[in-house]
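Missing here: one protein chain of the complex. Every other protein chain is in place.
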Amino acid sequence: MVVSFFFNPDRTFIGRAQDVVLQWVTIVSGFTLVLGVFSIVRVNGRAVTRRSEDWPFKLATVVSVFAMAIPAMLPVSANTTFGRVFYSIFPQSWSSMFGTGTGSIYDWLFNYLDSPMMETMFAMLAFYIASAAYRAFRARSADATLLLLTAIIVMLWRVPMGEAFLRLFGESIPDYLNMFIMNGFNVAVQRGIIIGAALGAASMSLRVMLGIERTYMGKG
Amino acid sequence: MGFWDKLQHIDRRWIYLLVAIAVFVPMVVVMQFPVEITQEARQLFEAIDELPDSSVVMLTFDYYPSAMAETQPMSIAALRHMFSKDMKVVTLSNIPLGGPSIAERVTREIALEYNKEYGIDFVNLGYKANYVAVMHGLASSIEAIFPSDYSGTPLRDLPLMDKVKNYRDIEFIFVVADNATVDYWISIVNAQYGKPVGSGVTAVVAPKMYSFVDAGQMTGLLGGMKGAAEYERMIGINGSAIRGMDAQSLVHLLVIFFVIVGNVGFFMSRGKDGK
Partner (left out) sequence: MKNNNPHISVKTIILALSLCLCFSIFSFAQSPDSVNIHPPILTLVGDSTLDIDEGRTLVVAVSAIDLDGTVPVLTAEHLMDSVIFVDSLNGQGSLVFSPGFEQEGDYTVRIIASDGVLADTVTVAIAVNDITVFRTYRLSVLVFMLIFSGAVLLYTRWARQGKKLFVRRIPGIDAVEEAVGRATEMGKPVLFIPGISDIDDIETIAGLAILGRVARITAQYETPLYVPVRYPMILAAGQEVVEQAYLEVGRHDTYDRDTVRYVAGEQFAFTATVNGMMMRDKPAANIYMGAFFAESLLLAETGNAAGSIQIAGTARPEQLPFFIAACDYTLMGEELYAASSYLSHEPLLLGGLKGQDFVKVIIVAVIILGVILMSFDAGEWLKNLFVVP
């Protein structure tokens, strides 16, 4: 893929290699999903059969996996062979319940169970950041003091109430904060970290490609 | 244990309770401080506003349902702006879990308000795996990547897609995301195909995006719910982001209060111990 980056896909096969490889990756990744389902069923199934601690929750996990997956995979019409066989057994009126379209079982479970649960977990961040800030933002050293002062200023600047408060000290203070903190220090630090991380990733990738780093494969 | 030591080791559940109150109170007592517009948000707004009416723009729904509180107001405000200018909107998502269905629901709801017709004024392409391949593929042919839209209708049956074949036919790409897909929109679509890209991201991701705006690789930026509120203000609607600013303001002030109290306690207990 590195080589194909430099060759024209319209003129050479090697230029098209990147697209071909990406397609293969997509196909292989699809098969690994099956591996994941086996793992989750095996681990949780074993806990259920042995009646281990919290086995009802593990049973709920396994049931949930199949409750969402099976209706989504069932045919929505009799246009395919499987669809014709399926709807020769079951009524055609059931078709709106299957697949992933609006009104299907999958859609309902996603909108009314999955999505609210995800939003709830994300909302918990507000509480956790408050407790983390209370515990961690201490002026223990010059660096820590600078961190907490900057955090306070930016937290004030990012909300209308705080901005109104800052404007009491000068109309253009929020604009200066945007210019010097966000577009100044922040951009410099972000760029430094991004460049450093990119170089680290490139070096790691090179070591992996040349076989110098093999730990991730379980070898030395 | 003295008062200050107890304060330093307070049960975190008291903190959670105060945060919950700070979120709840603005629902009852509405304050609505004015939302000031940042330079980056204005840049994005003007980039869309200066496009000719009836231009074709792409709006991406690259966020999970968990981040909807911050990102959905951005998508809604962007759609209102685009439809009010009679722009043609092509939507897609690179998030398999929920992205395309959020796109479908939101665009249809907003389109009804502006009497826009599916297939003529807007199209939802849906989701395809491997976003790197998708972004590269859309440069040559949208139909090759998305032979049909989210509902399964072949693209050739949609009048809008007769004239939108690839990136050349799209004037602007507005990315609404809560993850690293924005990096790829910039490094692939803007850098390699020269398409202007603007984005609305969650507040956590926004600081990283400033470097792209500064380098000219991104045209404008909306950061978090505040960014969404700024866009809503610029298009003149009192949406959910503006209404949510009260709660956000109170919680920010509360966290600042905690930091100050924590540091006062820290210094007082340090002073007592003679350190």
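The first chain written gets the first letter, and so on, giving A and B; residue counts start at 1 in each chain.
Everything that follows uses one rule, which is that contacts are C-beta pairs under 8 Å (C-beta built on N, C-alpha and C of every residue); 3 or more make two chains touch, one makes a residue touch a chain.
Model, not experiment: these values are computed from the prediction.
Visitor: Quick one: say which of A:I27, A:L146, A:M179 or A:I193 touches the chain that got left out.
Guide: Touches the omitted chain: A:I193.
Visitor: Touching residues of subunit B against the unshown chain: what are they?
Guide: The missing chain touches subunit B at positions 12, 64, 66-67, 97, 140, 163, 165, 169, 178-180, 191-192, 194, 202, 204-205, 207-208.
Visitor: Tell me which stretches of subunit A touch the chain missing from the display.
Guide: The missing chain touches subunit A at positions 2, 5-8, 10-12, 25, 29, 32-36, 39-40, 43, 114, 117-118, 121-122, 124-125, 128-129, 131-133, 135-137, 189-190, 193-197, 199-208, 210, 212-213, 215-220.
Rule of thumb we're sticking to: only the chains that are shown with their structure count from here on.
Visitor: Distance-wise, how many Å sit between the C-alpha centres of subunit A and subunit B, to the nearest whole number?
Guide: Distance between chain centres, rounded to whole Å: 16 Å.
Visitor: Looking at the complex, which residues from subunit A come into contact with subunit B?
Guide: Within the complex, subunit A touches subunit B at residues 19, 22-23, 25-26, 29-30, 100-102, 107, 110-111, 114-115, 118-119, 121-123, 126-127, 129-131, 133-135, 137-140, 148, 151-152, 155-156, 158-164, 174-175, 178, 182-183, 186-187, 190-191, 194.
Visitor: Can you check the complex and tell me which residues of subunit B touch subunit A?
Guide: Interface residues on the subunit B side: 10, 12, 15-16, 18-20, 23, 31, 33-36, 38-39, 64-69, 97-98, 101, 104-105, 129-130, 132-133, 136-137, 151, 203, 207-208, 210-211, 214, 223-224, 226, 229, 245-246, 248-256, 258-259, 261-263, 266-267.
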